[in-house]
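Every protein chain of the complex appears in place save one, which is left out.
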Amino acid sequence: MKTEDMLKALTEAPGISGSEEDVAHLLRNYFARLTDEAFIDKFNNVIGIKKGTSSAGKVMMAAHIDQIGFLVHTFEEGGFIRIAPIGGHDPRVLPGQSVIIYGKEIIRGVIGTTPPHLQKSGDTGKVTALEELYVDTGLKEEDVKARLRIGDPVLFDNVCTRMAGGYYSAAAMDNRAGVLVLLETLRILKGLKHQWDVYMVGTVQEEVGTRGGALTAYEIKPDVGIAIDVTFGDFPGIPDRQTSKLGGGGAVAVGPNFHPQLTERLIALAQDWEIPFQKEFNPRPGGTDAVSMQIAARGVPMVQVSIPLRYMHTTVETLDLQDIRRAGRLLALFAAHIDEIHGEVVG
Amino acid sequence: MIHILEKFSNAIGVSGNEDEIRALIEETIKDHVESVSVDFMGNLYAVKPTKAKNAPHVLLVAHMDEVGLMVTGTESNGLLRFSPVGGVDSRLLVSKRILLGKERVPGVIGAKPIHLQDRNEWKSPLPLSALYIDIGASDEKEASAKVPLGTFGTFQTVFESQRDVVLGKAFDDRAGCSLLTELLMTEDDEEYPVHITAVFTVQEEVGLRGASILAERVRPDYCIAFEGTTAGDVPRGPSESPSTEMRKGPALSFMDRTAIGSDKLIDHFSQTAKIKNIPYQYKKTVSGGTDIGVIHMKGGIPSLVLSVPVRYIHAPKGILAVEDYKNAICLAKEALMNFKEVL
Partner (left out) sequence: MKTLIKKVVETFGPSGREDSIREIIKKEIEPFVDSLAVDTMGNLHAVKKGAGARVMVAAHMDEIGFVVTHIDKMGFLRISPVGGVAPVRCLYQRVLLDNGVKGVIGVEPVKNNNEIDFSKLYVDIGAKDEDEARSLAGEGRFGAFLNEMTELNDLIAAKSLDDRIGCVVAIEAARRLKKSPNEIHFVFTVQEEVGLRGARAAAFRIEPELGIALDVTGTGDTPESAKMPMKLRNGVAIKIKDSSLLVPKKVKEFFMAVAERNKIRHQPEILTFGGTDAGAINLSKSGILAGCLSIPTRYIHSVSETASLSDIEETVKLLVKILECDVKKELALE
């Protein structure tokens, strides 16, 4: 299957934090073709194990499979639906969005807006708070209630679109892009020899507090951990130092969350193999799985590679597919050499 | 019946750029009318005469154009600057997919991630100056080769049916266009007792511009506009009017910002509705304007607006009830078929 097609399938599969079943099954099937063992745990974390020649150590690569969204919160007279957020939303992104509600059947709706004709003066200067927004399915109240329950997931309607210059745009690129890096790594790793066992993990509930990463790292207890996520792509109005360039390669994270020497060796590997990469600086522990994996059980030395992504947590998250390919290649090489690197710098 | 609305809704036609939708409408109606023609502004005329003697001449209008965007600048990093065309609330543009030009080049309007915002940043709407269209071009040259300045853009929205409603873009006024199209597609044994000139107008959303030249070109006795109008039967404050309500039938306007509806026509339409048992409602606000605003004043042409209630017009996706749409067709047809009897 082509990388582009997997990106489309992964971004369009529903998987709100806490209900990741669909995307988990899709990923398990992908893993099954590329690993020795692939399964889903009781929380929907997806684990693929590719055995190494010596199995002397374990490297765990984690990318979260969950995405932000909403839950049906209350039903209002007339069949309108109030929603509760899952993950971090900018309320300004929401009005007029098409959404899909995963109830007893799939129901489509829009987040309601007031047309200019009916607005009061001064309205255009206001932001409608999330609690004041509602989803309208157009259906009668009884039809809504017969099909939907409080707690049903509400996701943005999502179409992965190919843009000019090898860019792709979709919701849930955060972090299906990272998931695709896992698959790309596995694809390249097939042609390489590696000593250690490689644990590929699609983690759940990252968007509500990096929970899946904590639990799977505790279970697997890897010798080295790699978090793969997305990072802020360059965009006017944001200082360059806070962003990474689309097309500039994976962003290797530097900061207290990450093992300095392992990170140096990862960078050296990229330089040796002439794989484009960039650095990003996280002076504080950030909001990725690395944060909880680093301190799971007896602790895990971490590195992190992120895919530059514009417009994070909107419905039009945009990236350069080339960055995913490069990150996959770099991480495959890292996994193939991890036994020596670990021996030299962690011990 | 709905498939015409579907085709019309999915077609592109931002004000001043109505070629695609016009071609589609022309293709759909041409076998059902005596003649079609297009004027220099792009208004599409269809003539459907009657054999009846001394029949009144009725002008039926619906506007083809929709609100959208126009590309007005290119940045060195390949991002596009743009301006709204028609009444677009710029708060609705963030995080939307856009199709640009005839080739439908995909673009997205992004925004700064919530993670990088200051504490209170999200409390103020994003101004247009903070918005860009990203087509994936890496520099100015690549961007303007793909999307030259002046290219029009619309929301990337695909029509959908869901039980008794449909969802899609540009129901203002593709609902009116398809309704008018249905009126023109009469059976062989049907004939209106009036002489009809149907005009699908351009540039309504930028100031009723296409319709401004109609009255003098057509010289009708009456004018009826078909619209998709604001349905505000959504959660709102206790003192706020719903404007129109879904599933309560087509709406007759007694007054809006641009015209007061002819009381004789309102009587005729409401009487027809009662006789034929067709639900109808009045539009309960005086906001907005329509093509009849610039037509009725040309000598005083009795005019009326008949609308299909649509939730979320001028937004990426609207919702309308199929029954309202069908009832609007039914009422318009009955009222026209029985026109002579009343007036």
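In this document, chain identifiers A and B correspond to the written order of the chains, with residue numbering beginning at 1 in each.
One rule holds in what follows: a contact is a pair of C-beta atoms (placed from the backbone, for glycine too) under 8 Å apart; a residue touches a chain by one contact, two chains touch by 3 or more.
Just so you know, these numbers come straight off a predicted model, no measurement behind them.
*Asks:* Indicate each shown chain that the hidden chain touches within the full complex.
*Replies:* If we consider the entire complex, the absent chain touches A.
*Asks:* Which listed residue (A:Ile106, A:Ile150, A:Leu192 or A:Ala268) would be found touching the missing chain in the intact complex?
*Replies:* Residue touching the chain left out of view: A:Ile150.
*Asks:* Among A:Lys42, A:Lys193, A:Arg241 or A:Arg284, which one is in touch with the chain left out?
*Replies:* Answer from the full complex: A:Lys42 touches the omitted chain.
*Asks:* At which residues does chain A meet the chain that is not included here?
*Replies:* Against the left-out chain, chain A lists 17-19, 21, 41-43, 71, 73-74, 82, 84-86, 131, 149-151, 205, 208, 211, 214-216, 218-219, 297.
We take it that only the chains that are shown with their structure count from here on.
*Asks:* Roughly how many whole angstrom separate the Cα centroids of chain A and chain B?
*Replies:* 40
*Asks:* So in the complex, the part of chain B that touches chain A is made up of which residues?
*Replies:* Its residues touching chain A are 75, 77, 79, 87-92, 94-97, 105-117, 122-126, 130, 132, 134-138, 142, 146, 156-157, 160, 162-167, 230, 232-235, 240, 243, 246-247, 285, 287-288, 311-321.
*Asks:* Looking at the complex, which residues from chain A come into contact with chain B?
*Replies:* 76, 78, 80, 88-93, 95-98, 107-108, 110, 112-119, 124-127, 134, 136-140, 143, 159, 161-167, 169, 232, 234-238, 242, 247, 287, 310-316, 318
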